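Comments concern the structure below.
The chains shown are only part of the set, and none of them has been moved.
Each chain carries a letter (A and B) given by its place in the written order, and its residues are counted from 1.
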Amino acid sequence: MVDLSVQIGDLRLKNPIMPASGTFSEDLATMLDINTLGALVTKTITHGIRQGNPTPRVCEVAGSMLNSIGIPSKGVDYFRNVTVPYYQAYDSPLVVSISGNTTDEFAQLCEAVSVPGVAAIEVNISCPNIEEDGKAFAMRPSSTLDVMRKLRAATDLPLWAKLTPNTGETSDVARAAQEGGADALVVCNTMLAMSIDVQSRKPRLGNLMGGLSGPSLKPIALRMAYQCAKAVDIPVIGCGGISTTEDVLEYLIAGASAVQVGTATFINPTAMIRIIAELEAYMVAYNFSKMTDIINSVRDEEAADTVVFMETAP
Amino acid sequence: MVPANEQVFETECQVISNSPVNNDYRLLVLAAPAEILNCTPGQFFHLQCPVREGLQPYLRRPMSIYGYFPEKGELQFLYKIAGTGTAALATLAPGEPLNVVGPLGQGFDIRDDWQNLLLLARGVGLATLAPLALEAHKRGKTLTAICSARSPEMLMSIDYFRDLGANIITVTDSEETSGLENLEKLIEGLIATNGIDAFYTCGSNRLLKLLQTLGARHNISGQIALEQQMACGLGMCQCCVRSFQSPTGIVHKRVCKEGPVFDLQEAMGW
């Protein structure tokens, strides 16, 4: 018998496969038994009600996509009154993704969602901090440390910090998040990108720019997950461009303890359950009994010592 | 947990045929299992268009159901080549697989107390309205279909509607009969002679406005199928929203989930 379960801080997940925030909702239950997933991660919510960005909110780029949804949110009350009760029917742990424009707003929301039925809070610190020139909290170690400390003080639930690839200081930011009290890191969110329609000369997204996700992001996000796994002691949850079981293995080997699947679900809504089945078959075929046989098994040897902290391409 | 008629499937179907209907449109016929053919007119599927040299669509493409026939296990789409995805779709040969997700969204509603239905369709809109016509026929409704096109040769599905016993009126740009003024006169005529209980239309801003005006003037209900860029097609990503009038002000609804069919008066021009 193979055991697919993984440990993320105090939380035991039945398998390492879960959806990425914003690419999953109750609606996926129309297609598959979401109770088979390792965890259930909500779209990021904000404290108040928000409409989100102008359309078009998505566009396709070579083998991947851009989005600029803009966190439309029904607010915290809807979450507590409707979303949490809905997920009571499932035993896969509910992870709520939250975000705020200021540290205080963020911390208040963190407290407000710390209700029974919520297993962990994923803090989307890849969103702009309007108190500090609009850069995302997770772009700098200092603002990361700051916001994580306040969030830590606001809840006793496990805190997962979701990092951004839009930084040159991945390792430092990861350490700051750990120091600030994160129980795990989710690595990573989308990469800021742009596309222009040559005919109309207009940006393809209503909001001018948006986030790159899908296969193009994978080598970048994998590099970050690897850097983070080397930099911190808390678990890393890999995210970015995963669409096959091989992609999952790449992240696990690089040091991630679990992974999130995002855009791939748009292409194949049943991708996650297929991956879970394939992962189990892989374990059997290669005689692995538990996930820790795979996690962090990268053969980086000498190379790792010299270039782990390299944050620039040659 | 999910009611059977809300169940959505990801299924690999097989192409039976895929051939041009006229210069612009092609008809794709798939062999499909009965379980995915429990559809409502107006619903759509999300198609994973094939990857070819130089044509590498990534996201799925939404396509209205042109025909669903559980008895013979067939699913049909009527489509126009618009870009990469549909160009790739056009290369599919009989026997090849096509991965489809669906049926998706909310379809048209035919209330029991509606008897005289008016369809107003142009281009791809015919694809969306064809199964509605079939359903109306099955339920013994009286159907008038105003079919609009650039020119008489571009008119599609006329025979299909005629076989369903529909009263067909064709209007075309080349004959200068498709203008708003003429359409308004036509429809006012229909309302005056037989009476109309509901309008059904698709897509165009121009037709939306006309039917909204006529509907308000004569208190006639109506529904419209709308389009929007989609990623997931399942209601998860929030990318396909449009604005709608509601008692509480303007609200966003997802075309893939609350739509693609919406109340005519709630829909907003764009």
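As a working rule, a contact is a pair of C-beta atoms (placed from the backbone, for glycine too) under 8 Å apart; a residue touches a chain by one contact, two chains touch by 3 or more.
Note that this is a predicted model, so its numbers are computed, not measured.
Enquirer: Taking into account all copies, not just the one displayed per type, what is the chain stoichiometry of the complex in this file?
Expert: When all copies are included, the complex reads A x2, B x2.
Keep this in mind: only the chains that are shown with their structure count from here on.
Enquirer: In whole angstrom, how far does the Cα centroid of subunit A sit from the Cα centroid of subunit B?
Expert: Result: the chain centres lie 37 Å from each other.
Enquirer: Mind pulling up the subunit B residues that touch subunit A in the complex?
Expert: 1-2, 6-10, 48, 56-60, 84, 99, 101, 228-242, 252, 257
Enquirer: So in the complex, which bits of subunit A are touching subunit B?
Expert: Counting only subunit A, the residues touching subunit B are 22-25, 27-31, 43, 51-52, 55-65, 67, 69, 72, 89, 214, 263, 265-270.
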